[in-house]
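Comments concern the structure below.
Left out: one protein chain. Kept in place: all the others.
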Amino acid sequence: MLTTYRKAINEALAEEILRDENVVIIGEEVAQYNGAYKVTEGLWERFGDKRVVDAPISEAGFIGMGIGASMLGIRPVMELMFWSFAYVAWDQIINNAGQCRYMSGGLLNCPIVIRGPANGGTNVGATHSHTPENFIANTPGLKVVCPATAYDAKGLMKMAIRDNDPVCVMENTLLYGESWEVPEEEYVIPLGVADIKREGKDVTLIAHGRAVLTALKAAEILEAEHGIYAEVLDLRSIRPLDEEAILRSVAKTHRAVLVDENKPFCGVSAQIAATIQEKIFDELDAPVQRVNSLDAPAIYSPALERIQLPTPERVIQKVLDIC
Amino acid sequence: MLTTYRKAINEALAEEILRDENVVIIGEEVAQYNGAYKVTEGLWERFGDKRVVDAPISEAGFIGMGIGASMLGIRPVMELMFWSFAYVAWDQIINNAGQCRYMSGGLLNCPIVIRGPANGGTNVGATHSHTPENFIANTPGLKVVCPATAYDAKGLMKMAIRDNDPVCVMENTLLYGESWEVPEEEYVIPLGVADIKREGKDVTLIAHGRAVLTALKAAEILEAEHGIYAEVLDLRSIRPLDEEAILRSVAKTHRAVLVDENKPFCGVSAQIAATIQEKIFDELDAPVQRVNSLDAPAIYSPALERIQLPTPERVIQKVLDIC
Amino acid sequence: MTATQEKPVVEAADFAKAAINAKLTKKEKIRFLREMFRIRRFEQTALKYYQAGGSMGGFLHLYIGQEAVAVGTVSLMGKNDHVITAYRDHGHALAVGMGMNECMAELFGKATGCSKGKGGSMHFFAPDKNYWGGHGIVAGQTPLGLGLAYALKYKGLKGCCMCFLGDGAVNQGVYHESLNLAALWKLPVIYIIENNQYSMGTSLERSSAVKNSLAERAEGYGIAWDIANGEDLYEVRAKTWNAIRRAHDESLPTVLEVDTYRYYGHSVADANAKKYRSADEIERYKTDHDPLRLWQDLLIAEGVLTAEAADQLDAEVKEEAAAAGQFAIDSEQPLPQSIFEDVYWEVDNKTDAGQTGRHFFGE
Partner (left out) sequence: MTATQEKPVVEAADFAKAAINAKLTKKEKIRFLREMFRIRRFEQTALKYYQAGGSMGGFLHLYIGQEAVAVGTVSLMGKNDHVITAYRDHGHALAVGMGMNECMAELFGKATGCSKGKGGSMHFFAPDKNYWGGHGIVAGQTPLGLGLAYALKYKGLKGCCMCFLGDGAVNQGVYHESLNLAALWKLPVIYIIENNQYSMGTSLERSSAVKNSLAERAEGYGIAWDIANGEDLYEVRAKTWNAIRRAHDESLPTVLEVDTYRYYGHSVADANAKKYRSADEIERYKTDHDPLRLWQDLLIAEGVLTAEAADQLDAEVKEEAAAAGQFAIDSEQPLPQSIFEDVYWEVDNKTDAGQTGRHFFGE
């Protein structure tokens, strides 16, 4: 059934609340307001005060609280209205969610999910457009997934909630309203499994999150206008990472262009490019190319932010450079 | 004259306090206590309460305060006892120091320096051993330098204080007590200029911070025991980055091994490797190799943390793999 | 409970007699009315364009209903007094004297905007008018305001920083860190809590545990605090003036909580604007507590101006707002290369530092 990305996540949350009495949704405006982006719509009415909780504007406090509660077996699903706001809770996320299991020699674990949108493109300015998946993935102890479709969002969200380690789910406000096929019956998608969103033979476009759609659009045009068959690989999960799938596809096409809404310096695509050249250097017929957000803070101007994010045009240009 | 890394920074601070009445040192224990690592030793006695200020344990508060003061022309040099503590002030550093100039269309600038040690290796555990130079360098609007010697530390610190943009200086507690030649006469080192610490022809070892010493040790052994002449390039500054120097050296040696105390995923070495293969692919006789800290939270155990950080042995192995 | 229920009921008249108000000229009183009209008409015009679609993106947080707070407090600013606020920043921006043109153009993301189209609604800046923005992260501006006060004291200037925040922002830890630092170091900062009783859809009761008021938390730091009725310009000025004198004369901080109300949703995107508040509540504020109407009636009663003169003034302001809309429409879009400008001062100023090493990556 055609379902929006928003609704798919909403269903995942509802199903997991029903499945496990320890799952609780906590965040700003998630309950009575139905969520700033309506992702939690109807959950408070349906499940009540205990399972869906409105929090004050204290991200460090309530995320830290969720981490502490998770040590005692609660499975909090924390909403960040924007992932950008994680920066006021950064120490709690990196050190308490990420390091406590290790520092205790494995005596505890933190089955917490921290979710919310992390994207540019809606002209909300530099402070609201951060995409910290590269920061999170840099941190052993944490996991991070970036679903690109409604189907993936639902399956990965359910898996993230069942995972016994801290998982960061990075969504996208530009995708909430988009629809994809989502089956009636229950399903989950394991973390760490990439997905070939389009088969191809000439070049591999590797992306995550909304950049996957940019890559797919570029692939269409490449085939129609240039007769180039691009394979589009959706990482889905950044850590754990499906390195095998990456290497398998590039070993087949011998060319790779990475599409990544991260800023370039040490963005996720830097890690993928470094890995490809290190592990299958001899398979490469051309250097791995990267298409990232233009390297400046997110600009407000609607006319310009559009071109600051990766565009199909820029992806196509990179492909033509190496094909 | 032989001077410790600690003393070199201390001199840089003293000289800049004397040069510019707007330079003020602020941080925990920097004044009456002389600094947790004695970097500010004697400054409070010499310059008094106005120029050297002890702060409560409120990093977000006092670093944000320094950023605000810098907008009015004060040039605060903020000490973080450990760079790891930046995570409780992360929003202030990334958003207020990093984005305000842009969001104001250039109407303001933040001439602030944030400095302190960022390193593992002293068994202080996972929460105290973060190396966020990759996070900072990912953020347009911020600058970051990682001096490896006393000479570089002094010259870069003075330049950072005179720079009109926010500069993060990442030091190393393992280097504070080490000595290098430092001239009597005043000098500064521009940001964005790498330094060849050892000439070579067979392979380029690229590093920053203490990893430069690891690379130099490896280079010695490679020459002595394997007849391999490794060039050691010290990045010194991560953003701005001396890309030309990197490409020039690798174009000469045709091989590169990156030595980097960052965790591997999206560490600085990922960016450098991606850049090298992208820009001088045809010059490479072998894939770019990376040696990072072993990918787990910093372990306490003195016996094991030693091997968690890059070692000359691991660098040598990588070099032998490709030479 | 909201602070309102706690504070002693006082006659506006008392505050009219306060020295700082008693000496006001007719001209000044009329200017305050004009400033409040400017804020309201500017935002109503912006709202019209926002709803029409196509010209603006992102958020638009309207200040309408709270005008007396910005106009009253800013009216007391001297040469070395500074202002910084959050994302609901149009009122303060216009009050410090920014032109409607550059403000409207900023909303349109145009090159002629006060921030060259880079900041948008949440990020108006005018350092030349001692106005430091415009900040999107809740309470993120509270240590910046402290820093502006620190700089003034460091330079030996007799001034202060008025740092505005919302009733929901008081629960960000950095605000408390700032309070401790302000008291410990005796910094001339005034935290003005614009208590409009809601943080997005959450009422104060549901977000803050208090003894009697939000301002009272200052007590724990030994900081002076007060509560003001934000619908009365005289009261806002009188109580703000006490804080400014404390800052100027004793270099001491103050927390001033001002009760006010926003008529529109949290932002224009707020779909529930009328769900978490009763229509009656909103109506009651508009009819009985509107700061513009109250001030206008007061001036007419004082014989400062006639109803006709007031309408005339409003008409002028409406024209100014309409013209600003046209200015924004006619303005150029910023150029693509401007994306890389205003990131680094050294690069923008083509200094050696700005030209040494690579500053930007990727394309």
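First chain written, first letter: the chains are A, B and C, and each begins at residue 1.
By definition in this document, a contact is a pair of C-beta atoms (placed from the backbone, for glycine too) under 8 Å apart; a residue touches a chain by one contact, two chains touch by 3 or more.
The structure presented is a predicted model; accordingly, all values stated were derived computationally and were not measured.
Novice: For the chain omitted from this view, which of the shown chains does it touch?
Specialist: Checking the complete complex, the chain left out touches A, B, C.
Novice: Of the residues listed, A:N34, A:S58 or A:Q308, which one is in contact with the missing chain?
Specialist: Once the missing chain is taken into account, the touching residue is A:S58.
Novice: Of A:I17, A:A31 or A:L191, which one is in contact with the hidden chain?
Specialist: A:L191
Novice: Considering the whole complex, which of C:L184, C:I300 or C:A322 touches the chain not shown?
Specialist: With C:L184, C:I300 or C:A322 as choices, the missing chain is touched by C:L184.
Novice: For chain C, which positions touch the chain that isn't shown here?
Specialist: Answer for chain C: residues 171-177, 179-180, 183-184, 206-211, 216-223 touch the chain left out.
Novice: State which residues belonging to chain B touch the missing partner chain.
Specialist: 28-29, 32-34, 36, 38, 54, 56-58, 60-61, 84-85, 87-88, 122-125, 127-128, 263-265, 290-297, 299-305, 307-308, 314
Novice: Please output the residues of chain A touching the missing chain, sorted low to high.
Specialist: 22, 24, 50, 55-56, 58, 60-74, 91-92, 95-96, 100-109, 111, 140-141, 143, 159, 163-165, 190-193, 237, 239-243, 271
Basically, only the chains that are shown with their structure count from here on.
Novice: Return the distance between the CA-based centres of chain B and chain C, expressed in whole Å.
Specialist: 40
Novice: So the centre of each chain is just the mean of its C-alpha atoms; given that, what is the distance between chain A and chain B in Å?
Specialist: So the centre of chain A lies 30 Å away from the centre of chain B.
Novice: Once you find the CA centre of chain A and the CA centre of chain C, what distance in Å lies between them?
Specialist: One centre to the other, that is 36 Å.
Novice: For chain B, which residues are shared contacts with two or more other chains?
Specialist: Expected reply: 60, 91, 95, 102-103, 140-141, 239, 271.
Novice: Pull out every residue in chain C that's touching 2 or more other chains.
Specialist: In chain C, residues 115, 117-119, 123, 135-137, 140, 173-174, 343, 360-361 touch at least two other chains, as defined above.
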